[in-house]
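Note that one protein chain of the assembly has been removed; the remaining protein chains are unaltered in position.
Presenting chain A:
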Amino acid sequence: MQLLLVEDNQTLGQAVEIGLSQRQFMVSWVRTGAAAISNLNRHEFDIAILDLGLPDIEGERVLQSIRRKGIDIPILVLTARDQTRDVINLLDAGADDFMTKPFDVNELAARLRALLRRRSGYTSAKIACGPIVMDTSSREAFINGREMMLSRKEYELLQMFVMQPMKVHPRDKLEALLSSDSHLVESNALEVHVHNLRKKLGQRELIETIRGVGYRLKCKD
């Protein structure tokens, strides 16, 4: 995979180059915004990593310039800023993902691979956790290979649980999901849906009640 790394810091650039090369990325490293634009114009890259604090042109302007030229490769931005407003601005300017310094090289490589998969149109339609398998394209759900007949709300609830297993979901977030297209939700609607889901799963302990907080799916992916 051809990767363009735009990083002005000598030691950090070198460390990223080594780390990603060890993880099967072919890294071309440039140190300025102008060199980044020129390289992306002349060569074919699969993906780019862009540092925001460049010496010649602000990283955000480099990003906008690349997108204006019609170059639509995935771009992951490295930033030292982590405030919500900064992140929103970056994503609006055309970034596909971002990582805040300091970062883990394994996570960086994983995110790059995910961006490339999304780019090539390959995203698995199947998500699974323990005995549960869900097909997000056909909207089917299975428990131990047996199909479950779920209502739309039950399906959405289960999908949220399966996508983040072991994570505690506060009841407000789950209620918001249930009321997404209806303003009138009964006060015990969440309990009713969870009860039905437990019945259809056949294993009551799979969905754990966290008293006073919410629910979580107890399974390992």
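One rule holds for everything that comes next: a residue touches a chain if its C-beta (ideal position, glycine included) is under 8 Å from a C-beta of that chain, and two chains touch if they have at least 3 such contacts; residues count from 1.
Definition applied: contacts and distances are computed from a predicted model.
Here one chain is missing from view; checked against "histidine kinase", "NADH-quinone oxidoreductase subunit K", "Alpha-D-ribose 1-methylphosphonate 5-phosphate C-P lyase" or "ATP synthase subunit a", UniProt names that protein "histidine kinase". Only one residue from A:67, A:171 or A:200 touches the chain missing from this view: A:171.
Mapped onto chain A, the footprint of the missing chain covers residues 9, 11-12, 15-16, 18-19, 22, 53, 78, 80-84, 100-106, 166-173, 210-214, 216.
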